[in-house]
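A single protein chain has been omitted; all remaining protein chains appear in their positions.
So, subunit A:
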Amino acid sequence: MQKTDDGQHAHKKPPVLEVRDLVKNFGGLRALNRCSLKVAEGTITGLIGPNGAGKTTLFNAITGFFQPDSGRVLTDGQDITSLPPHGVFNRGICRTFQIPREHGTMTVLENLMLVVPDQAGERFWNCWFRPELVHRQEREIRDRAMEVLDFVNLTHLADELAGRLSGGQKKLLELARTLMAEPRLVLLDEPAAGVNRTLMKRLSENIEYLRRERGITFLLIEHDMDLVMRLCDPVIVMSEGRRLMEGHPEEVRNDPHVLEAYLGGQYGAA
């Protein structure tokens, strides 16, 4: 019954992200059930599905927060299944969390400065013996962080503690954080949840801009269908731990199976 249209989005070079037959069990519950999908370079791919479909579990498995029981995760054709989170990050994959996980006792500015990989000052002996180098890098990183803050309109909050931001501002901070890393692929977990309309519009404009101008690929989980329909192409539908279908937003919207998964899965059983 599964509708496949792999051919439509096939590229000659390997996809920026490919998930093959991923399985993850939590005790008796099979959260991911031979889940397979591909994310093509330069797309904003939407990932939707009813609650409990395994979307966030998939993100956790991709980013190395836990090992899948079987299956593989590849980026540009290279296996990253067994890498820890920081290893996944080093392959150019960033993610945000459903509930923002800012570093609450640090300023917004330093939350961003933290992200830059391989800083000289991260080796503590450099702070004693090569302070000039650390000073110079800090200035560069600070300037870059201010640019990113400007991009997400948080400049006025640069010296505020991240823990004091509003929910929506934290979401913007999460997006800003991924930009400090200059990623190839960004996984966004419900970027618009709890964000008001104005902020949401800005958020989606930012995402679209980054795809267009910087060539960053996005895979985003979202429950706000307006946002998904406007922003994403293609859209992947997950249900019960596997991919149900994939297609243009219009196709997905009109597919009876999707409707069934949402309504049947959520309300039929109740």
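Heads up, the rule we're going with is that contacts are C-beta pairs under 8 Å (C-beta built on N, C-alpha and C of every residue); 3 or more make two chains touch, one makes a residue touch a chain; residues count from 1.
Going forward, contacts and distances are computed from a predicted model.
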Complex member absent from the view - protein name from UniProt, among "XdhC family protein", "Branched-chain amino acid ABC transporter permease", "NADH-quinone oxidoreductase subunit H" or "DNA 3'-5' helicase": "Branched-chain amino acid ABC transporter permease"
Touching the absent chain when the full complex is considered, from A:16, A:32, A:48 or A:113: A:113
Chain not shown: contacting residue from A:95, A:171 or A:243: A:95
Of A:44, A:134 or A:148, the residue in touch with the unshown chain: A:134
Touching the absent chain when the full complex is considered, from A:23, A:40, A:74 or A:181: A:181
For subunit A, residues in touch with the removed chain: 63, 65, 84-86, 89-90, 94-95, 97, 101-107, 110, 113-115, 117, 119-124, 127-128, 131, 134-135, 137-139, 142, 159, 161, 177, 181
